[in-house]
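Yeah, one chain of the complex is gone here, protein chain that is, but the others are all in their spots.
And now, subunit A:
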């Protein structure tokens, strides 16, 4: 059995960590799959899917680390007009933060429930907002 849900999320800032744990947990519980895997996948190249502890201080440290690794002011090659896009992105830090954080995560589904550690929260991490974003949750199992 394969079940899919699409979350549409409107971010509100250029950098934002948006918890989506409950949406995932709820879909897994309602979708009818008892045992299997749940994949959470972003549809974008300037967002991330992260699992971490849902504390504001941890979020701050993640944001500051990513800013140190991919600062706004750097001579990025991507800073030019893109004819295939018809626009100037100038958003290389957003792409690099997305690469660092990763685009997806997996959870075990057991007895119709999402299995996760007590400290684990799932985030859609916005690196190029504010924008409307899509996250796919696909549950595969029986």
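Assume a contact is a pair of C-beta atoms (placed from the backbone, for glycine too) under 8 Å apart; a residue touches a chain by one contact, two chains touch by 3 or more; residues count from 1.
Note that contacts and distances are computed from a predicted model.
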| item | value |
| --- | --- |
| From "4Fe-4S ferredoxin", "FtsX-like permease family protein", "Amidohydrolase" or "Energy-coupling factor transporter transmembrane protein EcfT", the hidden chain's UniProt protein name | "Amidohydrolase" |
| Contact residue for the chain not shown (choose from A:90, A:103 or A:138) | A:90 |
| Touch list for subunit A against the chain that is not drawn | 10, 12-14, 73, 76, 79-81, 84-88, 90, 129-132 |
